[in-house]
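Note that one protein chain of the assembly has been removed; the remaining protein chains are unaltered in position.
So that you can tell them apart, the chains are marked A and B in the order they are listed, and the count of residues begins at 1 in each.
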Amino acid sequence: MGKFSFDCLSAAPFLQTAGSNFNALYITICRLRKYGGAGAVSLSRRSPVASWLCAMLYCFGSYILADVLLGDSPIDYFSNNANVLLASAVWYLMFYCPLNLFYKCVSFLPVKLIFVGMKEVVRVRKIAIGIHHAHHHYHHGWVIMVLIGWVKGSGVALMSNVEQLLRGVWKPETNEILQMSFPTKASLYGAILFTLQQSHWLPISKANLIFFFTLFMATCKIIMTATHSHGSPFAPLESFTSNFLFGNPNGDHDDHSDHHHHHDDHHDASHSGAKSKEDLNEGTRKRKVKKAE
Amino acid sequence: MGKFSFDCLSAAPFLQTAGSNFNALYITICRLRKYGGAGAVSLSRRSPVASWLCAMLYCFGSYILADVLLGDSPIDYFSNNANVLLASAVWYLMFYCPLNLFYKCVSFLPVKLIFVGMKEVVRVRKIAIGIHHAHHHYHHGWVIMVLIGWVKGSGVALMSNVEQLLRGVWKPETNEILQMSFPTKASLYGAILFTLQQSHWLPISKANLIFFFTLFMATCKIIMTATHSHGSPFAPLESFTSNFLFGNPNGDHDDHSDHHHHHDDHHDASHSGAKSKEDLNEGTRKRKVKKAE
Partner (left out) sequence: MGKFSFDCLSAAPFLQTAGSNFNALYITICRLRKYGGAGAVSLSRRSPVASWLCAMLYCFGSYILADVLLGDSPIDYFSNNANVLLASAVWYLMFYCPLNLFYKCVSFLPVKLIFVGMKEVVRVRKIAIGIHHAHHHYHHGWVIMVLIGWVKGSGVALMSNVEQLLRGVWKPETNEILQMSFPTKASLYGAILFTLQQSHWLPISKANLIFFFTLFMATCKIIMTATHSHGSPFAPLESFTSNFLFGNPNGDHDDHSDHHHHHDDHHDASHSGAKSKEDLNEGTRKRKVKKAE
């Protein structure tokens, strides 16, 4: 339901999909292996089933989340046997290949840059398809369209807590929504842009929007990967908008911030004091524990 | 699916809904801001997206949960653009209004009492509609009817753990089901009453039941808000029923509780001793940490 069904006769478009997905799979499972650190490798030794499930979440997380949000079966995408097989093969090679050959190849920077760029191509296409799909279900559900597009673009990142729990790790203090990474943020902005385009509020054709957004994403991501930078290119724009919309992050109301500066600082201090009632407990405990060493 | 669809021509009932929802929104987001403490304010500064998502959970949690339980799309309700816009506006004013004017107005006791009373009107209507809706899907599914009614009445409270996780807070030791607040408890009892009425086991018309239950809820809630009390008006009835149905909470079987009193106490002590194997660990850790200061 809601998936563009293909029959076995017309294998051509499918092979194309698989081909483009292949690149994305490389990168996602590579990311699983890299971010999970040796923990991911050790997990693959201790519990191949959990490791495989994690890899599937990484590869198809966006489809799972979008299906959950639209009330479809979360494992609907797993009926694409070829894609699941491909992802499983990549997972197997990534973790169990003799001499780590496969991982070393993919981690080699020039190869990685190509894959990273291609992944962004897939991401933007996923956002566009997700919004088209949501638009098909809810013609005027703009919030739904943005949410589905966001989820299709960010994938597993938005359910990182669930994915960590599967690996037996639990970090409730943070999540992807509280501290958005570049791809999550860009997916959100992209989803808003594509929703505006879909609702004919943005005077640009969809093909052009896809082209320019892909160009922007791929360039940003390739530069960030090449320079190992984590800075967001949205930072200046965000700081301005946030200042305008949500007031000074250091004060409650910016129209009074000049001559009430001291008062504001005070106010804010008491804020963070009160706020961190629970955070502090956590923090204190950790610090005390460290002192107790 | 399962929503009473409205077309754009007949705006009157919609406006009425929006109007009555407006009061509920005031109170729910006010509650978010109040219960979240300055943590909620600080969250709204650090991550407006997470704060907005929390506010939406608070406002539409009951619809989301009911949709999840009935297998519909959890974000189905977000196609009501006007309601989402209204809730977003209230959220924005509540957190970002200069001088905190909006929050101070709504927190002013006489104003609050009106809104609190109106919220209970909305709550009872939601329970009744939820049970009607569940009855439409499952004609003899009494448990389902009670569950949907409960969920429609309690809303976000029943998924407080999820909501906290979104804010980066994690308190697994307790949840709304283990320690029910008054609205959650009243919603459960209300859902049972409405289910009995719907199944024609209660010789009262639905209109009358709605009227009397609303009266009861609004009175209770207004008194509790005005006197800042947290006692449950169900306490005496519950203690009697619980004694009758589930035995003495201090012993295992009440028919022996007089001449086995000492034995029972002992039994119970060993119980709580054994029970708290895991709780104790947690507790001990915290105490030790505090001592270590």
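For the reader, a short list of remarks on this structure follows.
The working rule: a residue touches a chain if its C-beta (ideal position, glycine included) is under 8 Å from a C-beta of that chain, and two chains touch if they have at least 3 such contacts.
It should be emphasised that the depicted structure is a prediction, and the values quoted were computed from it without experimental measurement.
Shown as candidates are A:S79, A:S107 or A:N208; the residue that touches the absent chain is A:S79.
Residues 68-71, 137-138, 140-144, 147, 161, 172-175, 177-180, 188, 242, 245-247, 249, 252-253, 255-256, 270-272, 274-279, 285, 288-289, 291-292 of chain B touch the missing chain (whole complex, contact as defined above). Residues of chain A in contact with the chain left out of this view: 37-39, 41-42, 44-50, 53, 67, 71-76, 78-79, 81, 84, 95-96, 98-100, 165-171, 286, 289-290, 292-293.
Assume only the chains that are shown with their structure count from here on.
Averaging Cα coordinates per chain places chain A and chain B 32 Å apart.
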